[in-house]
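A protein chain is absent from this complex, but the other protein chains hold their places.
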Amino acid sequence: MRAKIEVFLKEGVLDPQGETIKRALYTLGYSSIKDVRQGKVFYIELKDKNPQGILEEIARKVLANPVIEDFRWEVER
Amino acid sequence: MRAKIEVFLKEGVLDPQGETIKRALYTLGYSSIKDVRQGKVFYIELKDKNPQGILEEIARKVLANPVIEDFRWEVER
Amino acid sequence: MGSRKVKFGIVVYPGTNCDMDTHYVIKEVAGEEAQYLWHEDLDLKGSQVVVLPGGFSYGDYLRSGAIARFSPIMKKIKKFAEKGGLIIGICNGFQILLESGLLPGAMLRNRGLRFICSFEELLVENDETPFTLLYTKGERLRMPIAHIDGNYFAEIDVLSELERERRIVFRYINNPNGSAHDLAGIISKKGNVFGLMPHPERASEALLGSADGLRVFLSAAKYVRES
Partner (left out) sequence: MIEKKLLQEHNLKEDEYERIKEILGREPNLVELGLFSVMWSEHCSYKSSRVHLKKLPTEGKYLIQGPGENAGIVEAGGKAIVFKVESHNHPSFIEPYQGAATGVGGILRDIFTMGARPVAVLDSLHFGPLDRPGNRTIMEGVVSGIAGYGNSVGVPTVGGEIDFEEEFSHNPLVNVMCVGIAEKDRIFYARAGEPGLFLIYAGAPTGRDGIHGATMASAEFGEETEQKKVNVQVGDPFREKLLIEATLEVMERNLIVGIQDMGAAGLTSSSSEMASKSGVGVELYLDNVPLREEGMNPYELLLSESQERMLMVAKSGKEEEIRRIFRKWGVNATVVGKTTDDNKFRAVWKGEIAADVPLDSLAENAPKYSRPYSAPKHDERFDKKWLRKKNWGNVLRKILASEHFASREWVYQQYDHMVQTNTVLLPGLGPSVLRIKGQREGIALTIDSNPSWGRSNPKQGAVLTVAESFRNLATVGAEPLGITNCLNFGNPEKPEIMGQFAETIDGMREALEFFQVPVTGGNVSFYNETEGGTVPPTVAIGTVGLVEDVSNLPRPERVKEGDGIYLLGWTGRDLGSSVYLRIAFGERGGKIPEIDLQREKKLHREIIRLVREKRVSYTFDLSPGGLLPNFAEALFKIGKGATLKINPEIEEVFYLFGESPSRMIVISSHEIEASVPVRKIGEIGGERLSVHLRGEEIINESVHELERGWRSFFPEIFNP
């Protein structure tokens, strides 16, 4: 099984990286870009047939920091 | 428009971060996990109606380093 | 003309933090001329050697050196490189050179994933570059490293080309970060662009624990004076 977990900053939490990238894009002339926020994505290869529970668990307990981050996951195939 | 660009390490490029997470998960008892690779995801808010071209361009020119990374993008809405 | 001072230009990007250290060593210790170049400058102001110092340009956001490569001054630096001008990229400066394609390869996160600041032992592999004239091949040096993204990666054919063309200038004795082929510093094909992760400017005074790095600047100055 292949799955994907995205971890991203909660709304309202400052994202210095995204902010700096947005400015850089703006300076490069991409002026239609209004906002950039950066997150992490984990591609996971695992043996389970029904990985939903395990994905939810590792996202919550290991990959995301619940104080500032949220996550979502999906099974790819 | 909201779009998403994922940037991930090419196959064959060692991923020290993914490797470490895999080991940590294993130590925590998640033994069904065979592989973890870590990538970046950028959530982009932009004004263009047809952002395909621009997304491809900023992914290629700015966000990904072609020596080690590939990318994919999608328009969310 | 033999004793005229050589003019080093030190590029300052937002977030650069070894600019003053490098300036101090070039001017006060090596006794050459040093000037700052602002990242928005469109002119190298007569610099004979350009130094991209260490630090965290643009916070190292996105990737180390990734945003700095778009600075206005980079166009001038590329032209300067094409014409054979001497360029030294130290730590973040090395990362910028990689990101902008002036040197091949890329940096991954250190093997241990952590920032490492420590003195490392280096082996001089090539003493015929403009930056290592004053060293001897096989010599061992002590210089500090201070980085989190110093794990050098390149495709196998690039690595073998670097080996074949003797473009690996310094190698780590105890590879601290996982770099391919233990490499700590490389030069460009033409030999005029030098990138290294260790900080020679932090190893230029015995008071600070080593003066082994000073000869990088002295070599470049000598090369310029004699050519």
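Each chain carries a letter (A, B and C) given by its place in the written order, and its residues are counted from 1.
One rule holds for everything that comes next: a contact is a pair of C-beta atoms (placed from the backbone, for glycine too) under 8 Å apart; a residue touches a chain by one contact, two chains touch by 3 or more.
What you are looking at is a predicted structure, and each value in this text was computed from that prediction instead of being measured.
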Among C:Ala146, C:Ile173 or C:Ala211, the residue in touch with the chain that has been omitted: C:Ala146
Hidden-chain contact residue, picked from the options C:Arg63, C:Arg171, C:His199 or C:Arg215: C:His199
Footprint left on chain A by the chain that the document does not show: 10-16, 19-20, 23, 65, 67-68
Touching residues (missing chain, whole complex) on chain C: 14-15, 17-18, 20-21, 24-25, 54-56, 58-61, 112, 114-118, 144, 146, 148, 199, 201-202, 205, 207-209
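As a convention for this text, only the chains that are shown with their structure count from here on.
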Whole-Å separation of chain centres (CA-atom averages), chain B against chain C: 30
Centre-of-Cα separation between chain C and chain A, whole angstrom: 34
Two or more partner chains touched - positions in chain A: 21, 24, 28
For chain C, residues that touch 2 or more chains besides their own: 62, 70
Contacting residues of chain C [partner chain A, same complex]: 58-59, 61-62, 67, 70
Of all residues in chain A, those that touch chain C in their complex: 16-17, 20-21, 24, 27-28
For the chain B and chain C complex, residues of the former touching the latter: 13-17, 20, 62-63, 65, 67-68
